[in-house]
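What you see is the complex with one protein chain gone and the rest in place.
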Amino acid sequence: MARQQTISNKLVWTVLAWILGATIFFPILWTVLTSFKTEAQAISIPPVMFDFDWTFENYETVQERSNYSRHFWNSVVISVGSTLLGLLIAVPAAWAMAFVPGKRTKDVLMWMLSTKMMPAVGVMIPIYLMVQSAGLLDSKTALVIIMMLVNLPIIIWMLYTYFKEIPGDILEAARMDGASLKNEIIYVLTPMAVPGIASTMLLNVILAWNEAFWTLNLTAAKAAPLTAFIASYSSPEGLFYAKLSAASTMAIAPILIMGWFSQKQLVRGLTFGAVK
Amino acid sequence: MKTIKKNLLATALLSATMATAASAETITVATVNNGDMIRMQGLMADFNAKHPGIDVEWVTLEESVLREKVTTDIATKGGQYDVMTIGTYEVPIWGNNGWLVPLEFDVSYDVDDLLPAIRGGLTVNDNLYAAPFYGESSMVMFREDLMAKAGLEMPKAPSWNFIMKAAKEMTDKDEGIYGACIRGKAHWGENLAFITATANSFGARWFDENWNPQFDSAEWSDTLNFYLNLLNRYGPPGASSNGFNENLALFQQGKCGMWIDATVAASFVTNPKDSTVADKVGFALAPDNGLGKRGNWLWAWSLAIPAGTEKADAAKSFVQWATSKEYLELVASKEGWANVPPGTRTSLYANPEYQKVPFAQMTLDSINAADPQNPTVDPVPYVGVQFVAIPEFQAIGTAVAQEFSAALAGDKTAEEALAAAQALTERAMDKAGY
Partner (left out) sequence: MGQITLKDITKSFDDTQVIPPLNLDIKDGEFVVFVGPSGCGKSTLLRLIAGLEDVSSGDIVIDGNDATHAAPSERGLAMVFQSYALYPHMSVRKNIAFPLKMAGLDKDKIDEKVSGAAEVLNLTDYLERRPGQLSGGQRQRVAIGRAIVREPAAFLFDEPLSNLDAALRVNMRSEIIDLHHQLKTTMVYVTHDQVEAMTMADKIVVLNAGVIEQVGSPLELYHSPKSRFVAGFIGSPKMNFIPGTANNDAAFEIGVRPEHLLVVTEGGEFRGKVASAEHLGSDTFVRVDVPGVGEVNARVNGDIDVNYGDEVGLQINGPVYRFDEDGLAI
């Protein structure tokens, strides 16, 4: 009896999990499907799910019209560059806060997080002017720096949480073993925090990849990443849903594939510390 | 002597460098994503052949994003763009602020050929601040088959009463057909554009000559009640969230008897590739109430050069090319007359080839029926047909648009929406110091 109950319990949870997963995934699936429809099929009422004439014409049009590879490269440089730069700053910062906390460490952490609570548009003009006077409008350099700053609180917070889980004894052992602070971080702390750092990196790359405020506002032609590529297919006057879907699919495909292959790391990293 | 020689040498070197710099000049053009603009990007070979020294980089963006970006850029003299695509709303304001370079073209451009209504909307203090790339108005698109089935005939210039009657006769909710598809989505560029243009034909106006808001007038009450009745009775369900694209989809799917919207839609609904009703569409002028003003708007996507650019000459060469008579002929020769950007030049409409395009005359008549300098029955202090060309309008307009959309959704009565609109407009105008 009890065994039967656990089996049916398990079944219910599995079904619920699948329903939830499917619900979350549905918009992405719909976008991908729409990208293979004609514009007329894309808006047909009632909508068609699979039963349509599959076509690649939207992808061809998008290829012809846009320089996908340039946008793609810009996205890669901005998301990966900002993440690496962020880690360079965040690892020592999180180390200090996790292992040598001061009286105000908690306040500093909260303050950093509070900067994320302000709507970005509130600092739009000052930052725009700063970037402009530095002569960095429409440059990848500016976006790498800005995206790094935007996500730095999150990187530091995540790393801080991971570092807190590392026993202080081991770091003291390294110190006793003659490791300088630099070597302690390089040889002991960082390798031990690899799962945490990896998932922080992945999450941050995804966040930077999808960021669509600064990347749109601080770029024009040269440094515009894939967010701008998508935005160029959105139109209030004219139905280009299929082409927009094709552009969106092309923009999210790389990050989706990356997420798929690293999901083990991601899940492990995101639930790190949640289950003790 | 020696110094002079040295100076000469330096000057020579300098001009040589400048020449190379000029030959590699790249200008950045910000534009919206619409068919005519995209088409131009495919025809750049012609421009490159005529101006080998100028490379053009395109930045294509969604309208609201574009507006936000170019506004930031021009207000901060960012200099990211050398040519901007802006509308008739921005030109008077930005021209007045000195943010745009006044455009003077040589004789071959034939500036007097521009349609007077369009040119008027782009001129500030006798200076032309933007060159029209395409112009549009609004008109009635209707299903000829459904009109015949209802036993009615659409006049060339219908009245609002006729529209109400025709909508009633064409509606067949069992079949999923709705007489009137009209914008209801809350935004100054969506529902408010339609309602403001309609209000003009009802004799209403946004402000009197002393900038006092007029939403408490009987004319506004008539306008809004008419709009609500038309849509509540004969409009599609959920009309309060429909904008241009949603109505276009409905019309192309055969769900609408009539659709009153931008003239640019004509080429979409008559395109058999996308539209299921392509061969059944008729056109008529936007309706009126016999007061001398029709309910159509006027808009022109135009190319302007921001005052911050360092490449004004190259930018001007581009603007001249893109808005010239020759460009229209270029499009016609490559893509056919139906795809020529409409609504900018008198000569286009005099061309017998272009007159064969089904919606050509209707577009011209619609544009000519709108006058941005004198948009209303009673005099007003502002420029603009479906908008008021003051910087505060985007914010006020969207707030008012939300009130009207709420009334359409049934959350408010027409009177409550108008009272709220009046109050918020008064407050905003007070604050702005009018």
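Remarks
Order as written gives the chain letters A and B; numbering starts at 1 within each chain.
Basically, a contact is a pair of C-beta atoms (placed from the backbone, for glycine too) under 8 Å apart; a residue touches a chain by one contact, two chains touch by 3 or more.
Small disclaimer: the values here were computed from a predicted structure and weren't measured.
Taking every chain of the complex into account, the chain not shown here touches A. One of A:Val121, A:Ile170, A:Ala253 or A:Val267 touches the chain omitted from the figure, and that residue is A:Ile170.
Check A:Val188, A:Met201, A:Ala221 or A:Ala242 against the missing chain and you find that the one touching it is A:Val188.
The omitted chain makes contact with chain A at the following residues, 167, 169-170, 172-180, 183, 187-188, 191-192, 194.
Criterion: only the chains that are shown with their structure count from here on.
Our note on geometry: chain A versus chain B, Cα centroid distance of 37 Å, whole angstroms. Residue ranges on chain A touching chain B, taken from their complex, read 38-40, 43-45, 65, 124-125, 128-129, 132, 137-138, 216-217, 220-222, 224, 228, 231-240.
Residue ranges on chain B touching chain A, taken from their complex, read 28, 30, 32-35, 38, 41, 57-65, 68-69, 72, 76-81, 189-190, 243-245, 248-250, 252-253, 255, 262, 264-265, 268, 273-276.
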